[in-house]
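In what follows, a structure is listed as structure tokens, so that the remarks can point back to it.
What you see is the complex with one protein chain gone and the rest in place.
Naming follows writing order (A and B), and every chain is counted from residue 1.
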Amino acid sequence: MACVSKVYPMRSHTVSAEGGAAAVARADDNLDLHAYDTLKGSDFLADQDIVETFVEEAPRELVQLEHWGCPWSRDPDGRVAVRWFGGMSVQRTWFASDKTGFHMLHALFQTSLKYDGIVRFDEFFVTKLLIEDGQVRGVTALDIRTGEIRAVLGRAVIICTGGAGQAFPFTTNAAIKSGDGMAIAYRAGVRLKDMEFVQYHPTGLPGTGILITEASRGEGGYLLNAEGERFLQRYVPNKMELGPRDMLSRAIIQEVQAGRAYKGPYGEYVHLDLTHLGEKVINKKLPFVRELARNYVGIDPVHEPIPVRPVVHYMMGGIDTDVNAATELPGLYAAGEVASVSINGANRLGSNSLTECLVFGARAGHSAVAFARDSDEGREGPLLEQAAAEASRIEALRGKSGGEKISQLRREMNLAMERGCGVFREESEMQATVQTLAELRGRYADLGLTDQSNVFNTELIAALELGHLLDVAEAVANTALARKESRGAHTRTDYPNRIDAEYLKHSLVRFAPEGPRLDYKPVTITRWQPEERKY
Amino acid sequence: MSLSSRIQNVNFDVLRFRPEQDREPIWQRYEVPCKPDWVVLDALNYIKDEIDPTLSHRWSCRMGVCGSCSMMVNGLPKLTCSAFVRGYEGAIRVAPLANFPIVRDLVVELESFLRKLKSVKPWIIRKLEKDVQHGEYLQSPQELETYKQFTMCINCALCYAACPVFAHDTDFIGPAAIALAFRYNQDTRDEGEAERFEILNRHEGVWSCSYANECSEVCPKHVDPAAAVNRSKLLTALQWARVLPRRGAS
Partner (left out) sequence: MTTRTAPARAPDGWWSGHPRYRNYVFFAASGVPLALACVVLLLGVRALGQGHAAWQAYLAQLGSLPGQLGCWLLLLGTIFFSVRWLRVGVKIPLVRIGPLPAPPAPVIWVAHFAGLLTLTALVLLVLGGVIL
């Protein structure tokens, strides 16, 4: 088994996840409730049969990780502790202090070191899928160290490259979240699903976009506007700070629009107040939050409220997969944020994503192994020819002359996405964004690169990543324009209501040289009929 | 927030190395217009975006949790995403992480570091595993506290750059690797102490440590690897003398 990653495994962005991973664990909880919470959170766009599978397998996966050494926080009786999280009716979020993703990733990575059968290709940047006879047979990858393009051949490929927050100017996402897997699948003709749904996390630090975990609200934090009011009582009166992320982000933007927010050098913001929790609770349950606030905004949350604003955090959309993590392309699987299974529908509940990685990661693994067993390796000749062609394409990019700068195109893409695909969207803005992105794609062909070297050429990587981001951005903007309703994280000022009759369906988008081709497919409904979504 | 948007020009002296053209590393100066809340990483990204796209460096999360951006800033090992420009006077010298071979510019060779992490068997070792169906292993909050601090290591390798022993003897498995071994040895779910004993009880294991404590001084996550290494010395010695049983030995 080959694990190919453009960074060392412990740098993957899972490491930044803070809040927790949800699974039914306690007597006061049941699978149906977790499923219902997830469905309601998704604004009923999630596929119900898949959600049922997800909630059923979730507890087992979290226990498996515990067996593998994950240092979950504990209750006095020695059992794994759970806490409140946004949109969850009961406490079911497992957590490892406020660095859950970090601990999960390290536990998984360290356990993987046990198995010599896992061969790692660290700092290899995958650029293309190798397809032969209608089946995926491997990938081409740029060895960042040497600059060589290598073909990594295999009987099945699982993509878990995460989302594409870097398409936006303010994001919790790391530099590496450039939508590589989504773009590579998209270019190979694979469908992307529900791309218009981009989650804005309500509490990111202004400027850097650094994530302040939802757990700070789970532990009792308040959101206050410039008048010192807990303004969420006017938006989600029952759940207040534990409402779903899309509603909270909208609420904050509406407070900003109403002039009830603070103004700062990085735009307007509201306050996340943890002062009433006390130093002991903060040190015990939210030590990382305290560290981040002190380091990056110079505020001690024990004494002062933290400035926060909505920032791009997660993509509900991604590569279209089924319950077995399989895509429409034989041999190709996807799991995690890169995929849209879909369990998150139009809006994801916090702490479902880490669990999603485990459940569908495991399913992808099982499916890929079963497929590989029944498959053969294909013919090496044509595959290596494809790889050679890809190598030429990459070589042509290295140090090429041109009039456009990577940073300039990236900035313009970011601005266009912020304007057209923000928390509140509107027809003319979205059209302008679609237009801008099409122009940027044209200008991308005229990129000028300076670094001619082969060894660790990060300019080349940045150019490839920009290309991937433009692909993903195009998918997002076009599907957003086409969905003439508001649902979950996709809110339109010109179509403010949810229109189930017309839009209770998944959007699909396929790459085409003349422009993305859109389609739709129905949502699977089993036991829960869509209802009005109020918290 | 009391941050003004006054921009200040700061000189950055960066150690460059392009193996295809440079015989050896050379210093290069860049003048960067820095915002008051910038970190050194912001300046490096500005250099790459606007001044010199040939500068290579590693970075990812910008929030001090991924461990990618370790470099030397004015001679001290730092995470550049947490090194604030306002904390420095005059020109700032940025060099690749000390004590590791330089691959390119600010990127160092970390394979040896990863091999050392693997060598201490950083996974739960048990004779009998519980079935997942039967739920989690019980562990009290007190038991978790004994090793929790040592789980915080982000594998940034700053401690290796700070360790004077490692500077002279790269066979030393080093603070992070020993802290990781200690983390598992102290985890009540683990029974692998006997297996790790062989790795720790060597010259290249715990016994190279000379109490410099520099590793703990530079650790950005307050793991205190010096405590882990020296406590491991105590436990290893007691195990060697058979005063303590080697947990997991048959």
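Heads up, the rule we're going with is that a contact is a pair of C-beta atoms (placed from the backbone, for glycine too) under 8 Å apart; a residue touches a chain by one contact, two chains touch by 3 or more.
Everything numeric here is computed off the predicted structure, so don't read it as measured data.
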Contact partner of the left-out chain, one of A:362, A:384 or A:455: A:455
Touch criterion as defined above, residue of B:81, B:95, B:114 or B:154 at the omitted chain: B:95
Residues of chain B (touch criterion as defined above) contacting the omitted chain: 17, 19, 22, 24-25, 72, 74-77, 93, 95-96, 98-104, 108-109, 142, 146, 161-162, 164, 167, 170, 186, 210-214, 217, 224, 226-227, 230-231, 233-235, 238, 244-245
Those residues of chain A which, in the complete complex, touch the missing chain: 143, 145-146, 148, 455
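The rule is simple: only the chains that are shown with their structure count from here on.
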For chain A paired with chain B, centre-to-centre distance based on mean C-alpha positions, whole Å: 27
Complex contacts: residues of chain B adjacent to chain A: 1-5, 18-21, 37, 48-50, 52-54, 56-68, 82, 103-105, 107, 110, 114, 117-118, 121-124, 129-130, 132-133, 135-141, 144, 147-148, 151-152, 154-155, 180, 184, 187, 189-190
Chain B-touching residues of chain A, taken from the complex the two chains share: 7-8, 10-11, 13, 15-16, 60, 63-64, 66-69, 71-80, 97, 99, 102-103, 106, 110-111, 113-114, 122, 145, 174-176, 206-208, 210-211, 264-265, 288, 291-292, 295-299, 307, 405-407, 449-451, 453-459, 462
